[in-house]
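Questions regarding the structure given below will be posed in turn.
A single protein chain has been omitted from the complex, and every remaining protein chain is retained in its original position.
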Amino acid sequence: MMIRVQNAPFDFGQECNAFAQAQGNIGAIVSFCGIVRNNDTGTLHRMEIEHYPGMTERALDKIAQQARARWSLSDCMIIHRYGTLAPEELIMMVATASAHRASAFAAADFLMDYLKSRAPFWKKEITEQGAEWVAAKDSDEDALSRW
Amino acid sequence: MMIRVQNAPFDFGQECNAFAQAQGNIGAIVSFCGIVRNNDTGTLHRMEIEHYPGMTERALDKIAQQARARWSLSDCMIIHRYGTLAPEELIMMVATASAHRASAFAAADFLMDYLKSRAPFWKKEITEQGAEWVAAKDSDEDALSRW
Amino acid sequence: MKREILYFAWLRERVGLPRETVDTEARTVAELVAELVAREDRYALAFSDPSTLRVALDQELGEFATPLGDTREIAFFPPMTGG
Partner (left out) sequence: MKREILYFAWLRERVGLPRETVDTEARTVAELVAELVAREDRYALAFSDPSTLRVALDQELGEFATPLGDTREIAFFPPMTGG
């Protein structure tokens, strides 16, 4: 179970392959990658991601442990970046491995829902118009009640 | 929208990256990879996948179109192999790209459910004990009612 | 009317060939199956439980009650196991 919190970019495909190759006898891998999306008017200069060193690693570890307790996974992984990111840069990824697809899908979906609202990251968008902290969405908090 | 039905192996990570790089302004990519899993006693020699050339491509195209009609996707892709595969070889993959994670997850999950029961592939497992066609599971047919 | 019949997976193995051309007066899939079953034991065996089988007409899934119309290619196979 690999959890990495880093400023450096990562290679989504390479991480997917490394994760897949580290597995034993599994049938399904699901991976998710989050990307810095521009706004509708294309004026985003950059995104700044702040986090809470120490608590971040604990929170991610706890979320991953919950996923493993709940579904039959052979493994899961999380990479999340912080610092300054340009539009189209990769923010984070998760991957899950399981004998069956349903567990792999559900666990990846669960990891993402919990990461959104329970891991101490905060995003700020710097556009032509100025800087603004991204507000948490009620829908993200509501998503947790699915589990 | 890329759909490939092929005997040749593919590189999961490389395909994930190529798919991601072909996208415009998106926020989320979900990918799934299916792998030849050994049985519990480890006696699987190989898997043979038969398909219905012509209908396969039509069925996959239709499934992908349904996903795009139903969720706001910027793109999706499917690769599915046929022929003789060894344990741990990759069988197939799907990937979806969207502005938001919920659409990307739901569409990938939908693609997999429909691929399982509506794309004309048949798997045969050759083990130490002999050859056996993989039986369709009721649970796979039932999964379609989720959508 | 001449129609192309295809068999896949264990159905192909039981019938003993992957495809054949048949000259048939059958108006529906079910009538075609009845004709085949009447022909030879290997067909009777292959189609002994039609509820376990699927059919495609010109590469689109159909039902056993579906009229053949001007369908050229009729394929029979067990439930699919893709993914």
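Which chain is which? They are A, B and C, in the order written, and residues in each are numbered from 1.
Quick note on the criterion: contacts are C-beta pairs under 8 Å (C-beta built on N, C-alpha and C of every residue); 3 or more make two chains touch, one makes a residue touch a chain.
Since the structure is predicted, the reported quantities are computational estimates derived from the model, not experimental observations.
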Shown chains that the omitted chain touches within the full complex: A
Selected from A:C16, A:A106 or A:A119 as touching the chain missing from the view: A:A119
Given A:P9, A:G24 or A:G54, the one touching the chain that is not displayed: A:G54
Footprint left on subunit A by the chain that the document does not show: 34, 50, 52, 54-55, 58-59, 80, 91-92, 112, 115-124, 133-136, 141
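In the analysis below, only the chains that are shown with their structure count from here on.
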Smallest count of steps, each to a touching chain, taking subunit A to subunit C: 2
Whole-Å gap separating subunit A and subunit C, where each centre is the average of the chain's CA atoms: 48
Subunit A and subunit B, separation of their C-alpha mean positions in angstrom: 23
Set of subunit C residues in contact with two or more other chains: 83
Multi-chain contact sites of subunit B, meaning residues that touch two or more partners: 34, 112
